[in-house]
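To start, the structure itself, in structure tokens.
Missing here is one protein chain; the remaining ones are kept as they sit in the complex.
Take a look at chain A:
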Amino acid sequence: MTAEAPITQRAISAVVQASIASELGLPEEERVDRRTAFVDLGLDSAALIGLAGAVTEELGFEVPTEWLFDHPTVHSLSAFLADALAAPEPARG
């Protein structure tokens, strides 16, 4: 990452929620629950790959699909990504 201000967990959470809404074809203003597991939201493995790709694109930061299995809610994934982005050498996988 550059020396810009670190992106907050709240901002990441919004990105992830928007990407899920797009993945599920929900109206733009609709937000999924932050503590419901991805599988319970109806995301299958192909949708998770798509979600990882969309989040990568939005954050400009490589998000492997495996991370979504290790951190399977909006809340836990955003917290993990915020830590990873704040770290000087982002953990990769």
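We take it that a residue touches a chain if its C-beta (ideal position, glycine included) is under 8 Å from a C-beta of that chain, and two chains touch if they have at least 3 such contacts; residues count from 1.
Everything that follows uses one rule, which is that contacts and distances are computed from a predicted model.
Student: Looking at UniProt, which of "2-oxoacid:acceptor oxidoreductase subunit alpha", "CBS domain containing-hemolysin-like protein", "Phenol hydroxylase" or "Polyketide synthase" names the chain that isn't shown?
Tutor: "Polyketide synthase"
Student: Name every residue on chain A in touch with the hidden partner chain.
Tutor: Against the missing chain, chain A presents residues 22, 24-26, 30, 32-33, 37, 39-47, 49-50, 52-54, 56-57, 65-66, 69.
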